[in-house]
Structures are given as C-alpha cells and as structure tokens.
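Only a single protein chain was left out; the remaining protein chains are all shown in position.
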Amino acid sequence: MGTKNWPLWEIFVRSKNGLEHRHCGSLHAADSDMALENARDVYTRRNEGVSIWVVESKHITASNPENNGELFEPAQDKVYRHPTFYDLPDEVKHM
Amino acid sequence: MKNENLYNYLLGIADNSLILGQRMGELCGHGPSLETDIACTNISLDLFGQVRSYFQYAGKIVGDGRTEDDIAMLRKERDYKNVLLVEQPNTNFAFTIGRQFLFDVYHLIFLAELQKSNDLTLSAIANKCIKEVSYHVRFSSDWVKRLGDGTEESKAKMQEAIDALWTYTDELFHQTEADVAMVAKGIGVDVTKLKEDYYLRVGELLKEATLHVPESKWFQKGGKEGIHTEHLGYLLSDLQYMQRTYPNMEW
Partner (left out) sequence: MSEEQIKNLEEQFEARIARDEKIEPKDWMPEKYRKTHIRQMSQHAHSEIVGMLPEGNWITRAPSLRRKVALLAKVQDEAGHGLYLYSATETLGISRDEMYEQLHTGKAKYSSIFNYPTVTWADMGAIGWLVDGAAIINQVPLCNTSYGPYARAMIRVCKEESFHQRQGYEIMIKLANGTPEQKDMAQDALNRWWWPSLMMLGPTDDVSVHTAQSMKWKLKRKSNDDLRQQFIDQTVPQAELIGLTIPDPDLKWNEEKGSYDFGDIDWDEFWQVVKGHGPMNKERMKARVGAWERGEWVRDAAMAHAEKKQERKEK
C-alpha cells in the first residue's frame, strides 16, 4: 500500500447560472487542482455543471446530530415567521 | 477518386485521433486510480468523437457510400497515416502521459490554425475539437508536472518516457503531398510553421516539471507515409477484428 493516500474532497456543482452550488458527492485527489479536474471528469460528464467548488473533506465542520434538539427544535414553534400566521380579510387576494 | 487530396488530408488528421483514442481506450479499467481512469476514458471518448466527425465528412466528399467504419476499420496497414508517436504503447503511465502531452501540445496549436481553414466544415470541426483538446493539454501537462516533480522514481520514469518518445516528435511537422495541396488551397495548415512554437511550449513545460529537454537530434519518421512501427499491426488487429472476421455485416 502506498505511503500516503490521496485525501477525500467534497464536490459542489452549480448546474446553471442563477442556481446555487449543490453538494453532489466526493472523490479522491492529491491536491485542489486535481480535485477540480477529477470533479469535472466524474461529476459533469453528462453536462451537469457550469461551475465547480471543491473542498477537502477534513475542512468541513459539521453540527452534531446529538445537539439537534437545542440547535433546531427551538425554531419549530416560531410560527410568526411564516405568512400563514397572519389573518387577512378574504377580499385581499394577494399579499 | 473524387477530392482525393482533401480525403487524404482528412485521414491524416483523423488517424492520429483514432489511434491515440484506441490506445487510451485500452487503459479503461486499468488506470492508477478510479478518478484517473475516468479522466483517461473521457479523453478517449473525445478523440473518437473527433474521428467520427472527420470520417463522416471524408465519406461524404468521396461520395461512393463508404462509411466512417469502412474508413476506420477496413484499410491496410500502409494506408493508416497517423504519426508514429500516437501508436506507441502504454508501457507504463509515464509513457501514456508523455505520449498524450507531446501530442496534445501539437494538436492544440494545429487546431488553432485549422479553425482558419476556408473549408467551412473543417473549420467547424476544429472549432469544436479545440475546446476538448485545450482540456487534454491541461490534463496531460499537469500530470507531466506531477510525475516530473514528484518522487525520484516518478521523475526517472517520466524522463525515460520523454527521452524515448522524443524521437517521434519531429514527424509532427513533416508535410505530406496532401498537406502541400491543401495548404495551397487555404484549406490545410502549414505544419512546418508550428514547429518553433511547439518546441518552445514543450520545453517550458518540461522545465517546469524539472525535466530535461532531450538533446538527441535524430528523429524517426514514416507514419505519415504509412510506414509504421511494429506496434501498429497489433493495434489494428484488435481494431479491425470484427469487421475482418465478419465482413459486410451491420452491428
């Protein structure tokens, strides 16, 4: 086995201008240039993209699902952030 | 034959892509990493796509019903006009990359000129191919740098490949009869004028890859006239196997 293996990269592809980059998968590459080239060859061979971001997987900090209660549940009952919370007379059709 | 010079000229261009595409295709499933395997297959697919454009056009201008497959698979050894460089085998990955790089640099500057052809079909094909080939140059140059300026072992292997393949580079700039005729008509590219630029670009990249430019001034030639190295025969026996074994059938 080789001394050092190619690190893992996360690949984000913008499918067309106007849309955001979306995570589409990962791959291995020795450096960022190679990661970009590999991403082009692996993830856009059916014309899926106009722009690619690559980031080495180890640089991603992810939230811990164990904290999901404190992180995300408090937002569940803040219904006043949504338009349906507010009453409108029926005559007003669009607002 | 109708349009004989143009026909031969097209074959001279397309055979390079055909034979190099075939060589790259051999590697599919056997590359040094999955990612590299996929990349090499993309190059092979680009090259075969180019071949089909050229051969379909060649079939049309001759107008005797011959198809792209007839042209690709039913000629005799001496009728293939590719340069010797592209038929060299995949000895190891350094040879694969070295062959690709030495051809890609030529291919790119050649296509840039071919875009100016006053044959509109040809210039349209060149226009499409040049984007693919720009990427090939990027891919193979990056790998020459990685292998040249990688480990000691890879440097030795990359240098060995460049040294061995160097002898086939000069042929890229030889003119055939069809070349001369097509240049005179404003259809073809005068390859003799590309030589200086080619060696400049190749030399710079090799330097960046911490490799030496080989000093040998003795060059092999013959491919453009149909006199090939022994490697081509084996390649053709694979390429032509089905068409020869089962003649006159559709697939």
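Order as written gives the chain letters A and B; numbering starts at 1 within each chain.
Here is the rule we use: contacts are C-beta pairs under 8 Å (C-beta built on N, C-alpha and C of every residue); 3 or more make two chains touch, one makes a residue touch a chain.
The structure displayed is predicted, hence computed values, not measured ones.
Taking every chain of the complex into account, the absent chain touches A, B. The chain omitted from view is touched by exactly one of A:Arg46, A:His59, A:Arg81 or A:His94, namely A:Arg46.
When the whole complex is considered, the residue among B:Asp69, B:Glu113, B:Asp163 or B:Asp190 that touches the unshown chain is B:Asp69. In the complete complex, the hidden chain is touched by one of B:Arg52, B:His174 or B:Arg201, namely B:Arg52. Residue positions on chain A in contact with the hidden chain: 1-6, 8, 24-28, 30-31, 34, 42, 45-46, 62, 64-66, in rising order. Mapped onto chain B, the interface with the missing chain covers residues 22, 25-26, 28-38, 41-42, 44-45, 48-49, 51-52, 55, 68-69, 72-73, 92-93, 145-147, 149-151, 153-154, 157, 235, 238-239, 241-243, 246, 249-251.
FYI, only the chains that are shown with their structure count from here on.
As a whole-number value, the distance joining the C-alpha centres of chain A and chain B reads 40 Å. Interface residues of chain B facing chain A in the complex, by the touch rule stated above, are 33-35, 38-39, 42, 135, 138-139, 142, 146.
Contacts from chain A toward chain B in the complex involve residues 6, 27-30, 33-34, 37-38, 40-42, 45.
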